[in-house]
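Before we start, here is the structure in question, set down as C-alpha cells.
Some chains omitted; the rest stay in position.
As written, the chain order gives the labels A and B, with residue 1 at the start of each chain.
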Amino acid sequence: MSNIRGRFSKPADKLAGQYTTSLPVDQRLYKQDIAGSIAHARMLAKQRIITQTDARKIVDGLLAIQKEIELGKFQFKPEMEDIHMAVESRLIEKIGEVGRKLHTARSRNDQIALDIRLFTKEAIAETQKGIRALQKAMLEMAEKNRAVVIPGYTHVQAAQPVLLAHHLLAYFDMLQRDFERFNDSLKRVDVMPLGSGALAGVTYKIDREFVAKALGFSKVSKNSMDAVSDRDFIIEYEANAAITMMHLSRLAEELVLWLSVEFGYIEIDDAYATGSSIMPQKKNPDVAELARGKTGRVYGNLMALLTIMKGLPLAYNSDMQEDKPGYFDTVDTLQTTLTIFAGMIKSVKVNKANIQRALGRGYILATDVADYLVKKGAAFRTAHEIVGKLVNYAVSKGKTLAELDIKEYQQFSPLFKADVLKITIESALAARDITGGTAPNQVARALVAARKIVV
Amino acid sequence: MSNIRGRFSKPADKLAGQYTTSLPVDQRLYKQDIAGSIAHARMLAKQRIITQTDARKIVDGLLAIQKEIELGKFQFKPEMEDIHMAVESRLIEKIGEVGRKLHTARSRNDQIALDIRLFTKEAIAETQKGIRALQKAMLEMAEKNRAVVIPGYTHVQAAQPVLLAHHLLAYFDMLQRDFERFNDSLKRVDVMPLGSGALAGVTYKIDREFVAKALGFSKVSKNSMDAVSDRDFIIEYEANAAITMMHLSRLAEELVLWLSVEFGYIEIDDAYATGSSIMPQKKNPDVAELARGKTGRVYGNLMALLTIMKGLPLAYNSDMQEDKPGYFDTVDTLQTTLTIFAGMIKSVKVNKANIQRALGRGYILATDVADYLVKKGAAFRTAHEIVGKLVNYAVSKGKTLAELDIKEYQQFSPLFKADVLKITIESALAARDITGGTAPNQVARALVAARKIVV
C-alpha cells in the first residue's frame, strides 16, 4: 500500500507484490481484525488519545466495512499487503482523515497477533464441539451394539474376544484426551497482545485491560517482544490437531478393513462411499480413506511451521507470515473431518453374522486356556508353552480348540480337566472383570461414565 | 527368546532377530521395568494369585538383577527380544520355576506401556528442571545487565531501542510456557496401564489401584485397548520438546549473530566455543550452532512417530516398537541442550561499547518522532508518512536524525518544535510505560515477577 511505502521511491515489483501480499490468505480474518480495531478505537477514545467523536466515526466505518465484506461488496484489492491495510485504507476512503488515526498506538505486528489469537480461540471452541459430536456418535454406536462381541486384534491377528463397545470406547477415550489437550492449550492462547506495538510497547497511555475485556481475553501479554514474535500457540494447535488426526486415521483404517469383503464386519451409508468410473460393483470407503490421507497433510502443516520458526531471531520476521496457509488448512481439515466422521459413524450398520463367523476362526481363547492352567497350579510361562504346543497340534489337525476333546488336551498337560471345555467367548469376556477390562459389567459402567461426559 | 517362540518350529533368522529385537534400545528402561515387576509381584501376592514366599523370591531376584545391571555385570544377550524377556529370563535362571510365575496377569503390551510411562514421568520432571535452570540463567543475565540498552530488531533491521533485560525476558516467558506445556501433559502420562493385558484386560482378580499407588501413579487407565495401543503421550512430549527446541534455536541464532564481529554485542566463554583445524584465529560458537542443528533432529523424531502411528488399527502393532529410538534421542537432546545453555548463558559477557556504537546507527527513534507528531495533533498515518520523508532526507544527507537541526525538521511539518530534539534513546524507553513494554520500571517489575517463578 502506497502509504506504507512512504520512504520508498518505487512501487513493489508486480510479481513481488503478489509474492509478499498475504491478503488472499488473511482476508479470512476480517471479522477478528475489525473486532480488534473497534475495541482499540474505543480504548483510544476512553484514554483521550482520540476524541469520542472520532472513535464513533471509526467504529461506524468499520461496522459498515464488515457489512460490505459479508455482502460480498468489498473489493479486496491485490495491491493491499494484508487484511489490515485493506480495511484501514477502505476506512480512510469512507471517513477521511479521521480514519488515519486508527493505527495510533498499534503496529501490524501486534494487530496480527491479536487477530490470530481471536481466531484460534474460536477454532479451539469449534474443534472441541466437533470432538464432542464424534464422541457422541461413537458412544451411541457402542450403546446400540452393547452385546456385540468381536475378535480383538493385535498385529492384525485375532487375539482375544472383546466387546465392540469396548473397542469403540477406546476411541472415545483417545478423543477425550484430544479434547483436554485443546483445553490446556487455550490458557496459552487466551492472552491479549495489543499494546506490544512493533516490538517494544507503545508510547501512549493506553488501557490494555480494557481492550482485553472488550474482546473476551482473560489476560494481557507480559512481554512485548515475546508477544509479537512467537507463534508457539499456533504450533500447539497444529500439534494437537496432528494427534487428533492420528487417532482419526486409525479409526479410518479400521473402517476400511471392516468394510472389506474379507472382514465384512460393518456397512456404511452410501452417502459416505463413492463408486468407480469403470467397475460397476464398487463401493469405496472414500471418506475414511481421504481422512487417512488428509492426516498426512495436517502433519505436513505442522512440520512446515516448526521449520519456519526455527532459528528466527527476535522479534517479527516476514517468514512468520507463512504461518497462516497451513494453519487454516489444518483447522478446516480437522473440523470437517470430525463432523463428517460423526455422521458416518451414525450410519454404520454392524453385520453380526460375519462377525460371528470370524469369532469361530483363529484361536482367540488360547490365553484363557493358559490362564486356566495357571489357576490349576502351573506357572504362567509354563502354561504359555503348553498351550503353544496345544495350538500347534490343533493347527496340524485343522481343528479349533473347541473341536479338541479332553483327551487331546490331556496329552499336553495332566492339569487339564473336563471344565476346560467350558471356556467360551462369553466366559472369556466375563473373566476380564477389572477396571478397563472388556467384561460386560465393566463396559456397562464405562458407557455410563462416557455418557456423563457428552451429556 | 525360545520360550516365547513355543509355537514355532524354527528360531528367528539371525538378521531377523537383530532387526526385531528392541533390547539395544529398551535396555535403558531396566529400572522402570524392574520397578514395575516388583509392584506387580507384590500385588499378585496380596491378591493371593501367587504366594508371599514366591513374591519375596521374585522381588529379591529382581533387585539382584538390578544390581547386576548397575554394576555392568548383566549380560544383555542379543537373542533376547527386549528388556522384559532379558530380565524375566535372567530371573528364571536365578530363582528357577518361581520366576516363571512373574508374567501371570500381564502382557508385554501393558508392561511396555507401564515402563515408558514411568520413564516419561521422570523425563518430564528432569526437563522441567532443565527449563528452570535456563530461565534462572536468563534472569540472572537480565538482572546483571538491567541498564543495558540494545537495538531491538525486526527483520534483522534495527527497529526501536529495548532493554537487553526486556529482550532476555522474552525468552524467559517462552520457557515459562514450555514449562507449563510439559505440566499439562503430565496429567495424561500419569495413568497406570498394567492390568490391560494384551488388549482386553486380564482374567485374574488383580488390584490395579495397589500397583498404581506403589508406583506413584494417581490414576489407572480406563480402557484396556486404548491403554496398550496409544502413544499419544509420547508424541505430546515430542511436540512439546520440538516447541522448546524451536525457542532455543531462536536464542542460538541470536547468540551466533551477536558473537559475530559485525554485531559484537557479546562474548562467551572459550568453554562453549571450538577452534578451527586450519584457521588459527577462529572461535566458533559451536554449542549454539549445534543446538540449532539438533532442533532439526528433534523435529524429525516427532515427524517419525506421527508417521509411525498413522493408520494403525487397534490394538498393539509392532510398528509401535519404533517409538523409542527417536523418543530417547529427543529426551536426551532437549535435556542436555537446556543444561548446557544454562551454563553458556551464565558465561556471557556483554560488550557495551559495541552495543553503544550500534545504537547510534540506523534510525531507531523514527517511531518516536512519528508519535511526537501525533501528540502535536497529526493523524498517525499522516505522521508516519512525514517521518518517512524525513528519514529519506536524512539518509540522503548521510545524517542520523539526531544530527538534523530543527529547521530541517520543520521542512517536513510545521508541527515540529524544538522539543523534538529531546527525543533520545532514554526518552523512547521511558515512554513505553505499559504492561509488557520496555520502559525501565516495567522491566524492573517483570524481573521481580520472574524471580518469584524461579525462586
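Keep this in mind: contacts are C-beta pairs under 8 Å (C-beta built on N, C-alpha and C of every residue); 3 or more make two chains touch, one makes a residue touch a chain.
In this text the structure is predicted, and so the values were computed from the model without any measurement.
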Assuming 2 chains are placed, give the number of copies in the entire complex as this structure defines it. 4
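As a working rule, only the chains that are shown with their structure count from here on.
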How big is the gap, in whole Å, between where the Cα atoms of subunit A centre and where those of subunit B centre? 23
Residue numbers of subunit B touching subunit A in their complex, please. 3, 6-7, 88, 92, 97-105, 109, 152-156, 159-162, 166-167, 169-174, 177, 180-181, 184-185, 187-188, 195-206, 208, 220-227, 229-230, 232, 235-236, 239, 242-243, 246-247, 249-250, 252-254, 257, 292, 295-296, 299, 302-303, 306-307, 309-318, 367-368, 371, 374, 379-382, 384-385, 388-389, 391-392, 428, 431-439, 442, 446, 449
